[in-house]
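Right, one structure below, let's go through it.
Missing here is one protein chain; the remaining ones are kept as they sit in the complex.
Take a look at subunit A:
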Amino acid sequence: MSKPAPRATGSSTKDGGASFLSNSLHSLSIQHQFPSKPARSVPADSSSDICPVCKSSRYLNPNMKFLVNPECYHKMCESCVDRIFSHGPAPCPIAGCKRTLRKAKFRSQTFEDLKVEREVDIRRRVARVMNKVEADFESLKDFNDYLESVETTTWNLILKVDVEATERRLRLWEAAQKAETNSTKRSLVEDPSLLSETSHVILKKGGTQRKQQLGSTDDPLAGSGNDPETGFVFHGLKKRVAPEPEKPYDPYEGWSIDPQYYVVQDDYSVDWLTKAKDDPVHSVGGYDMRDFYSRALSDAFSGFGVFIEDEKTLEENPGATAAVASGGQDVNMDDVF
């Protein structure tokens, strides 16, 4: 019989078995399922391999495959699905079931018991929306309370208790979650320095789409402050921390070499330099007199700002040796590697 997935029993007692709650709920489900479902929901001939729609049997067609639709979980053979639903959505051919089914949703069943199949589907759907982990909560008790309410929601859907209200809450919760992740993503883009030309292009192309998105995300975002809008309220849920926005790329990777003690001018009129300065042989090969000026000044000032005592202490703790090695020249590092 259906044993709840281990994930969902997180709120259970330590011995690993299904909790009292889920056990009792499950027994309830067995009692409730039969009267709540239409009379022929579980065909008696599930093992006899006869299609309830066209009555063809596997005896005549060994390749026959049965498909179900998660809308109503009525089993029928592949050829019936092809025949009835190829031209678009149609009502379920099983008597008493009026649901509209689509061909795309049909699939072969994973579990022999269709009740299990349905429960697994519901659990999967709920787990996708309510996907908090223990790290998202401040204490274990809060997390367990959360799991309890997840379980309650799941069983409400399985037992068809308050389906509409539960569905609504799930939808609200999903929208609230989506808005929260989107808002963190959006704050990254909104950083003006990151907004390059390409994103402008996108803005122009999909202008309407983007506006719509902004409009829709704003509402649940505003609602996240008011509790009823999110569908669920959990105690001790940590506020989602937006990841640190990536800084704009620095081509220097934090290094900067600027003279501290002098300013290099573009030109110096010194007698012994004029010959080289006016010599076209120098300029044609790309020899730059400014390189010479700054080098001469750098050499002259290279001892400034070097304190042997500081370097000795630095040498003793080996983490910062990089700074020492280049300390001979006037290197300022914004961050030490």
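We adopt the following convention: a residue touches a chain if its C-beta (ideal position, glycine included) is under 8 Å from a C-beta of that chain, and two chains touch if they have at least 3 such contacts; residues count from 1.
Methods note: contacts and distances are computed from a predicted model.
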Between "Arf-GAP with coiled-coil, ANK repeat and PH domain-containing protein", "Actin-related protein 2/3 complex subunit 5", "LexA/Signal peptidase" or "Kinase-like protein", choose the name on the UniProt record of the chain that's been left out.
-> "Kinase-like protein"
Selected residue (touches chain absent from view) among A:Pro62, A:Gly88 or A:Pro248 | A:Pro248
Sole contact to the chain not displayed, among A:Pro62, A:Gly88 or A:Pro280 = A:Pro280
Touching the unshown chain, subunit A contributes residues 196-198, 246, 248-249, 251-253, 255, 257, 273, 275-277, 279-289, 291-292, 295, 298, 315, 322, 325-326, 328-329, 337
